[in-house]
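In this view, the complex is presented without one of its protein chains, the others remaining in place.
Here is chain A:
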Amino acid sequence: MAARTLIVDNGAATIKFGFADEDTPYKTFANNITRSKAERKTFVGDQLETCKDFSGLYYRLPFEKGLLTSWDVEKQVWDRLFNGKIVPCEPSATTLLISEPILNLPNIATTYDQLVFEEYGFHSYTRMSAPQMAMYNEIPRLYGQKMTSGKKRVDCAVIVDSGYSFTHIIPFWKGKPILVGIRRINVGGKLLTNHLKEIISFRYWNMMDETYLVNEVKEACCYVSNKFWDELDICKKSPRANKILQHYVLPDYSSQQRGYVKGGSKSKQRGKKGKGPGKMDLDDIEAEINEADSEDEAYSDQGDNDSDEDMSEPNEDEQVLTMNNERFTVPEILFNPSDIGMDQAGIPEAIVDAISSCDEEIQGMLYANVVLIGGNARLPGFRKRVTNDLREIAPSEYDVRVGIDKDPFGYAWKGAKRLATMDEFASEFKNRLVTRAEYMETGSALCESRFRSAV
């Protein structure tokens, strides 16, 4: 096939995209339109990088409750994405592999087809959910093992996709999702950011309008606690003895464009590097995950922050945000949604519930192949916490293995790339595709049946 394959993981917050035949890793693109009050300008997707003042940013998101509903926003973002400068593509000679929410509604699915074929005129396309994409990865590698030779992929795994809107738990069997085992927890990165925003506004500064900034704070400071009550006790101590306490220096958008954590050398660098929004440094995250896993307490990953410099009197010019127990009580919502009055089980409990609704014969294999993906999986200590909690409540006869990639954020994209490039998957990939000519002949019904059956 002469057509090049473009892989787009259309996440609710960030689009991960790249051509399958290129060796470069994926690129990211903010999936939203923002408006800056201070600059009186509208930014589509990556244009936000040119923004100088992130205060009072107003967001327009294409996704609502995990579903793509605001197509006018999405169209503007895609127009910019596909316009040749960012993705040098000729849609009529391009195969598109795009992600969609799991159990997408038929109405929305049809709109995908319409837009891809009628508006953009792609040569052929297929869509699948992000966890499905992740299934094409070499999952045994996450547990330090090699793929059994002669096998294309693992028979079964549970993918826990903790994204921006929701957290989904999806067991797979022979590459197909087990529908009765799918569970959703209505907690995602968006809810965490909003909750942190509210808490900060109650306790310290009013930041109700500063979504962008609070998200930066969350990414810099938050972690998943493995000894929750012990660490809560530490938070009561005086600042000198409290190792959890962090001081986040807020940017003033004149001399300082980005905030940073005081005292933590690594984080300081990260703040000053001035990366564009939505762009992430893979090395940083990798280091963070390794560090968090190797060390006993995830909170100490910012280095010694009870140094003298840290505790010195705050500089007159800088505004400091104190992050104490908020650092781990906010991500804790993923594990106990009841903390904020939600009547739902947390991730470990929901995994057990999902697995126990599957066939008993494969339950053992599912427990041994839990994979964490999505943006929230980047929180330090996440894997360890899921492992520990799951071990406590899973039946004792089963082994529990929880795997996480160095870059859980792009794991789905990488899986999709394997699907599109590897020879073993060639026929499977081909069976999934619908070409534009076929669509024009038969319409959306063909897409629906082919994307669902060819799994």
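The rule is simple: a contact is a pair of C-beta atoms (placed from the backbone, for glycine too) under 8 Å apart; a residue touches a chain by one contact, two chains touch by 3 or more; residues count from 1.
Everything that follows uses one rule, which is that contacts and distances are computed from a predicted model.
Peer 1: Pick from "Coatomer subunit gamma", "6-phosphofructo-2-kinase domain-containing protein", "TGF_BETA_2 domain-containing protein" or "INO80 complex subunit C" the UniProt protein name of the chain that isn't shown here.
Peer 2: "INO80 complex subunit C"
Peer 1: Which residue among A:235, A:320 or A:446 touches the omitted chain?
Peer 2: In the full complex, the listed residue that touches the missing chain is A:235.
Peer 1: Looking at A:113, A:161, A:326 or A:407, which makes contact with the chain not pictured?
Peer 2: If we include the chain that is not displayed, A:326 is the one touching it.
Peer 1: I'm checking contacts with the chain that's been left out. Which of A:13, A:30, A:51 or A:89 qualifies?
Peer 2: The single option touching the absent chain is A:89.
Peer 1: With respect to the chain omitted from the figure, which of A:16, A:153, A:184 or A:218 is a touching residue?
Peer 2: A:184
Peer 1: Please identify, in ascending order, the residues of chain A that touch the omitted chain?
Peer 2: 44, 64-65, 67, 69, 71-72, 76, 79-80, 82-84, 89-91, 101, 103-108, 111, 114, 118-121, 169, 179-180, 182-186, 198-199, 202-203, 229, 232-233, 235-236, 324-326, 329, 336-346, 349-350, 353
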